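Shown below is the structure under consideration.
Missing here: one protein chain of the complex. Every other protein chain is in place.
Chain naming follows the written order as A, B and C, and within any one chain the residues start at number 1.
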Amino acid sequence: MGEATLTSAPAAPPQEDSTTPSGLPWWANPRVGLLVVIVALVILFSALRPSFLNVDLTLVPMQADLSVFAIVGLAQLAVLSLGHMNLAVPRMAAVSAFAAGLTYDRLHAPLVVGLAVALVVGALIGALAGTIITTTGVNSFVVTLALDFGLLGLVSLLYAWATDGVAFAVHPAGMDALRFDTMNNYCAGPVCGPPVPLVVPIALVTVVAVGVLFRRSRVGREMLMTGSSLRAARLSGIPVTRRIIQAHALSGLLCGLAGFLLAINNGAFSATIGDQFLLPSFLAPVLGGTLLAGGAVSVLGTVLGATLTSVIQKGLNLLQFQLDQLQILIGVVLLLALSLDRVRHVLAERRGVRR
Amino acid sequence: SKNTTASGNDATSALTADQVKIALVPGGPHPYFQPWKAAGQQAKQEFGLGDVTFNETSGWDQTKQNDVLKSLAAQGYNAFGIFGVSPDNINSTFQDLTRQGFQVASIASCPAGTTDDASFCLATDVEAAAYKAAKAAIAAMGGQGNLVHLTGNKVDSNTQRRMDGVQKAVDETNGKVKLVQTITDIDIDLQTAQRSVADLLAARGTDIQGIVNTAYNPAVASAAAVKQSGLPIKVVAIDDDPTILAGIKDGSVAATVAQNPVGQATVGSYALMKLAEGCTMTTPGVTIDSGSFVVSSDNVDSYDQERQAETTKLRQDFDDKYLSCS
Amino acid sequence: MTSTTETAAVATQPRRSRLLGTEVILIAISVIAFVVLTVTTGGNLLQPGTIRAILQYLAVPLVIGLSQMVVLAVGQMNLSVGVLTGLSSVVAAGLMVDSGLSPWIAVPAALLVGAGVGLANGVLVVLTRINGFIVTLATMTIIAGLRYGVNGTGTYEGYSPGLVKLGRASVLGLPVVFLIALVVAIAVALYFRNTFSGRRLLASGGNPVAARLSGISNDRSLVVAHTISGLLAGIAGVLVLMLSGSVNASIGDDLLLPSFAAPIIGGVVLAGGVVSVLGTCLAAFVVRLVDVAQAQYNINPRWVDLVVGGVVLGAVLLSHGREGKDDS
Partner (left out) sequence: MRLRAQGLVKMFPGVRALDGVNLDLRPGTVHALLGENGAGKSTLIKVLTGVHRPDAGVVEVSEDDATWAPVTFGKPQDATAAGIGVVHQERNLVPRFSVAENIALQSMPRRHGVVDKSAMRALASRCLQQLDLHLDLNRPVAELSVAQMQLVEVAKALATDSRVLLLDEPTSTLTSQEADRLYAVVRRLRDDGACVVLVTHKLDEVFAIADTVTVLRDGRSVAEGRALSELSRSDVIDLMVGRSFADLQPDPTPPKDRSGIAALELAHVSTSVGHEDVSLTVHPGEIVGLYGLVGAGRSELARALLGLDDITSGSVLIRGQEARIRSVADALHRYGMGYVSENRKEEGVFLEQPVTRNVAVTVWRRLSAWGMVRDRSESVLLDTYVDRLGIRISGHKQLAGQLSGGNQQKISLAKWLAADCSILVIDEPTVGIDVRTKASFHTLIAELAAKGLAILLITSDLPEMVTLADRILVMHDRQLAGEVDNVAHDYAASSRQVVRYMHAEHVA
């Protein structure tokens, strides 16, 4: 092993996040690896199916889906920061979407009011989960699992009570614009915006906000410290109980947002909102380098993780596989993408770290 | 920019049959949809269509189904026969596709509520089918006793309609038949259905006389469990999967209500082709019953002819009533 | 889930007694629930048919709970247990129905499929160093594809009447499938309690650094744990085959969450290093009783999930309530 490279090992270049231990070269950063894999897949799929670059049928819908799943990932990430899990992500989203739908249906409220209601309801349920966890000391996995069951029943009872079926037939003003329009529809004179759906900026603002929270803010950092070591956090003067409840409330709030956006994308506030959120909620952050053990999160990585899964899904859809082939390929591509990332990391470690 | 979309989505210009590429998209993998594959190919041959494909990769997820539909559109498919995963939001999906100029039909399941944003809905009238099934069960029970209804996802408007249909048949007996229990959410997988049926039979096997199924896995499970337990319970199943037909032949299933998947796929493709060729619906969004057929040991060998006749009639109805072609 | 640093942090708290407490409380809950159910249903629960139904359909959740427990012991998770159970059963059914092989070949084949896939999971985890949660999430998708690929949406039926008859038989009033599950549970308990291999898994899960410094290969522990987990899923697949007489590609879809619920309610921690076979079995039983209650009481389907959630949370709060805040 070359000694020169080691003695002159650069004092770690400015690092993006706290997840990469010091001393690894920039290209060992998992986010870079993900980005490379994503770009490679996009090139591959576009070469195989030029319609992958079709704006209206591929790119725009993909962005809209991506926005939802990035936020779903962040909802899980919020509690992963503590080393907790939130298995009630699906139903927190469903209940929040119900609350928004009810607001529109009964109060004929404007779009933003329903959004606000969804966020508040989500945050409250999250806070409830956090409170149960901190007061009883029962594992978050179990608490949120049970909560999910309970909410599942509640959702169906609520819809049965408030609607004649399982969905609200509401259409608040602005919903269609949010659903169908892209920035391309808004022009200042001859210059029109890019073909980006209007839900994307909402997601983007959320991503930045959560990123700032965990990177810069005291509260976010204290959540991470709590996740890193609960006892050390408590003995360092961090109000751990409050931080745990806040992280769960944040998770609930993001579930609310995800549920709202999905309802917008799907065009209806219905009981099935959120049904498919659970696995993607874990996949995106963990692909992005967030630890299940807590203490380190990567917001950007979560967005990239969500992007990767969307790209794989979309590309393979375009290639029109049979169901079994499709599932097998999704799994294999995921494994390959992850292994590539790992290979890169090992190479980097060979050059520097050996534990 | 709208001009980059796939070919054939210009709503105004009529296509010729060989330009029509039809995608039949069920909600997910399910035995019910399997006949669509062959029926679609048959339609392609018969009508000289550009292409007919069958894609069941939605996996019972509306978001994924939307994704699959758009992918197919990007691939050049321009007419869609869709079983909506979620009847409550499927209209939005239809709007999306029609906005881009594609032909859309809802097949085998209609949207919830009173409006259908697809050109037409060609489906089993689930309420009527459930009604017929319950009737058949009541008849098999000898017109009195306790009945149990086993069905699928409760937060699905079709399930609600099925429950209504069964209730209606029970109500008509003026209290002679009691609907003692409705068990939902056991169509997820076969084990769940088997377990629930076992628990049901253990709990009140001796005081029920009939089981009416309006979902596939419970039907398979209850037929087997009743047969094995030896209880004198009449089971009415759904669909005409080989497993269930075998049950009818050996007597473990009193009757089943067969639907008409082949007719849905063929006639649906036919109508989609006509629409793409420039025809219009006389009543856009009309709901058309594709028929349901009570099958018992009496007609197990002959019901398919009845069904084929229904299919022929359906096609004729489209030409005569539903379509207006210049 | 607690981080590894917290695993080490238990140093000052006596834990053994808590685990025992969980088991004792679960026993109490089971007994009370059973008695209450029996009394309120007018003794219906004691009918041989009812007991048989309860125990027959307890077999699979029990084995699948153990399958998850084995990987939890080394601090891993296996999301593929459910679909793997399905795959093993449809493969075996396919071999009997499509290839006309005897159950003497099909059953070992199902076990082999289970263990083989488990081995692959373990090897992937070790080679790629990717979190087991994610590896098995990916393999879960792959296995689901394979499971569907065997026979599409079709249902296999009418394979080996002997096997199905055995599956429905009872010995001394206890269903054979339940007895098989019981034997499996005892074997797993003995494995963790007495064998060197089992103790190594627990050491790796309890403190990987200490295990490594004591000459235990954590990598090997991971592979062994995943293989056993797969094998148990294979056994669950065979039980499904015996129980029902018909299997299709939907088998296993409802097993994932119960597979976690049983060990975790039973006192196993996600961080690794702890197993409780008794706790897992009891928790599976309690969950089963909830199903039974649902059937016996004819609960409005809309209320079922709410009730189930309440009961699960209640059971967990009761059995873990005194564990203190440090574990959250």
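Everything below uses one rule, namely that contacts are C-beta pairs under 8 Å (C-beta built on N, C-alpha and C of every residue); 3 or more make two chains touch, one makes a residue touch a chain.
Note that this is a predicted model, so its numbers are computed, not measured.
Student: The chain left out here touches which displayed chains?
Tutor: Hidden chain contacts in the full assembly come out as A, C.
Student: Can you tell me which of A:L41, A:L102 or A:I238 touches the chain that was removed from the display?
Tutor: A:I238
Student: Who touches the missing chain here, A:S51, A:S67 or A:S228?
Tutor: Among A:S51, A:S67 or A:S228, only A:S228 touches the chain that is not shown.
Student: Considering the whole complex, which of C:Q47, C:S170 or C:N207 touches the chain not shown?
Tutor: That would be C:N207, which touches the missing chain.
Student: Tell me where the left-out chain touches subunit C, residue by residue.
Tutor: Missing-chain contacts on subunit C: residues 3, 5, 7-16, 194-197, 199, 202-203, 206-207, 209-217, 273-274.
Student: By the contact criterion defined above, which parts of subunit A meet the unshown chain? Give residue numbers in ascending order.
Tutor: 1, 3, 6-7, 9, 11-12, 15, 18, 21-24, 212, 216-219, 221-222, 224-225, 228-229, 231-240, 295-296, 352-354
Here is the rule we go by: only the chains that are shown with their structure count from here on.
Student: Which pair, A-C or A-B, has more C-beta contacts?
Tutor: A-C
Student: For subunit A and subunit B, what's the span in angstrom between their mean Cα positions?
Tutor: Once rounded, the distance between the two centres reads 35 Å.
Student: Please tell me the distance, in whole Å, between the geometric centres of subunit A and subunit C computed from their C-alpha atoms.
Tutor: 29
Student: Mind pulling the residue numbers of subunit A that touch at least two other chains?
Tutor: In subunit A, residues 156, 323, 326 touch at least two other chains, as defined above.
Student: List, in ascending order, every residue of subunit B touching at least 2 other chains.
Tutor: If we look for residues of subunit B contacting two or more partner chains, we find 29, 154.
Student: Could you pull out which subunit B residues touch subunit C in their complex?
Tutor: 29-31, 33-34, 154, 180-185, 188-192, 194-196, 198-203, 205, 217, 220-221, 224, 228-229, 241, 243, 246
Student: Where on subunit A does subunit B make contact in their complex?
Tutor: 49, 51-52, 54-58, 61, 65, 68, 155-156, 159, 165-167, 169, 179-180, 184, 195, 262, 265-268, 270-272, 275-276, 313-314, 317-318, 320-323, 326
Student: So in the complex, which bits of subunit A are touching subunit C?
Tutor: Residues of subunit A touching subunit C: 83-85, 87, 132-143, 145-154, 156-157, 160, 227-232, 241, 244, 279, 282-283, 286-287, 291-295, 323-332, 334-335, 338-339, 342, 345-346.
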